[in-house]
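One protein chain omitted, others in place.
A, B and C label the chains in the order they appear, each numbered from 1.
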Amino acid sequence: MPSIIVLSGSPSPTSKTAALSGHVANRLRAQGHVVREFRVRDLPPVPLLSADAAEPAIAEVVSAVAGADAIVVASPVYKAAYSGLLKSLLDLLPQFALADKAVLPLVTGGSPAHVLAIDYALRPVLTALGADHVVQGWFVLDKHITVGADEVTLDPAAEGPLRTVVDGFSEAVHARRPLAVAL
Amino acid sequence: MPSIIVLSGSPSPTSKTAALSGHVANRLRAQGHVVREFRVRDLPPVPLLSADAAEPAIAEVVSAVAGADAIVVASPVYKAAYSGLLKSLLDLLPQFALADKAVLPLVTGGSPAHVLAIDYALRPVLTALGADHVVQGWFVLDKHITVGADEVTLDPAAEGPLRTVVDGFSEAVHARRPLAVAL
Amino acid sequence: MPSIIVLSGSPSPTSKTAALSGHVANRLRAQGHVVREFRVRDLPPVPLLSADAAEPAIAEVVSAVAGADAIVVASPVYKAAYSGLLKSLLDLLPQFALADKAVLPLVTGGSPAHVLAIDYALRPVLTALGADHVVQGWFVLDKHITVGADEVTLDPAAEGPLRTVVDGFSEAVHARRPLAVAL
Partner (left out) sequence: MPSIIVLSGSPSPTSKTAALSGHVANRLRAQGHVVREFRVRDLPPVPLLSADAAEPAIAEVVSAVAGADAIVVASPVYKAAYSGLLKSLLDLLPQFALADKAVLPLVTGGSPAHVLAIDYALRPVLTALGADHVVQGWFVLDKHITVGADEVTLDPAAEGPLRTVVDGFSEAVHARRPLAVAL
């Protein structure tokens, strides 16, 4: 079974980005993937900000990314780009950490005016990490994400398109695995 | 056999971008692809600039792109981005013209300072055209391209890495085709 | 009196971008500036696309830009960026054509999802042209622009903020002129 890492990069303890990430992780699990979630805010701040990749909790994320077939990278939009928190983790990944992996960028924000942050801010960083198969990303408005006690609900306006995006990503991940063996 | 369209977008009649495109086209042909090249500068300027996609020569390019498995998009760097000439053609393609196609961005320029134009300028436009598999692009310095009477020669510093990029793209294109059938 | 050039880069003969440009030009004239408007689509396509800056109509634009205190650059959003038509003109300007000039970027589009095209696509090109004072740009939704027989009307939701932007630009242009003399 393909393994997928979901990284979410919101500094907020009640983050809609994290809620969305969990929602997507569950859908990917239902499609046969082994999914593991990491919230960057749960990592120890001192080694994270000093780029200490040897610290055990950070080393575990780096190792999990290295072993995964695919990565979902989720961030809120702050100041027209991804969060500094997310970037702090991406900064300490090895240079080609995303080579040979399918990548799905997900972004949340308060206004549709921030949509292009996916393609102009986040995608170039993912490409700089060696990714050569970053699928179409998706942007979800904060107001379309409702975080309940036990579950996350998406507004139908967001749920349908997100499913298409996630399912397309799931297919791409499944399709890449046998290929990797065959080549 | 997978079919590949190579689009080159330099306004110059003695373009290094076009020379590089031809060089790459030949290598892809040698690897079993059916390759067709278009230089945007050969298209009729009036319909091109007025976005008249019904004009026969332009309609032919649009149709060729629609039918291709993969696209190579090549441009010189002008003012920190792709050429306006190339963008004029991309502007009149349908909204999802690059969906389900592998795409290879190639850029030429006079200075390594322009390398990121691939990922920050050209790649977001290709993504806006629906591409979900834009492989790592490549940048070739003008001075590494020598245009002879019959052939194009690349400096060894450029030739080796370019081969790796083109061959990886070729593999990705071959790999995608059976998948498209299977899904 | 400060002189301002307004460049608009839509390929459409009934362009909302051009209508907006005219509207802004009139407001700047009312504030004491000498304003001259150019539509890139009125320039001869063949020399434009072959980057022939010596052609008289193109040379006139290049010369007008060189002599101006400030520039308004207006474009529709196509494929997540400025139009290829506009870029074709910017491509043939000299390397530091916008040095020592205040610049106002204006963009029109069908969806607020394109807003960041100003800052991620157009602004870097203006900066590459040597501009060091590109003020906050503005994005106007197509549906907020009504083109009448004799005049252009903006929806109040767009008119107010646009006035603030244009008036701030006007002040910046007025403020820069005495400085240029003094330094």
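Please note the rule applied: contacts are C-beta pairs under 8 Å (C-beta built on N, C-alpha and C of every residue); 3 or more make two chains touch, one makes a residue touch a chain.
None of the values given here were measured: they were computed from a predicted structure.
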| item | value |
| --- | --- |
| Of B:A121, B:I145, B:A158 or B:A172, the one touching the omitted chain in the full complex | B:A121 |
| Selected from A:I58, A:I71 or A:L86 as touching the chain missing from the view | A:L86 |
| Interface residues of subunit C (partner: the chain not displayed) | 116, 119-120, 123-124, 127-128, 130, 132-136, 168, 171-172, 175, 179, 183 |
| Subunit A residues that touch the omitted chain in the full complex | 11-13, 41, 45-46, 48-51, 78-91, 93, 120-121, 124-125, 127-129 |
| Interface residues of subunit B (partner: the chain not displayed) | 80, 111-117, 119-121, 139 |
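In this section, only the chains that are shown with their structure count from here on.
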| item | value |
| --- | --- |
| Two chains sharing the most C-beta contacts | B-C |
| Subunit A and subunit B: spacing of chain centres that average the CA atoms, whole Å | 29 |
| Residue list for subunit C, restricted to those that touch at least two other chains | 80, 120-121 |
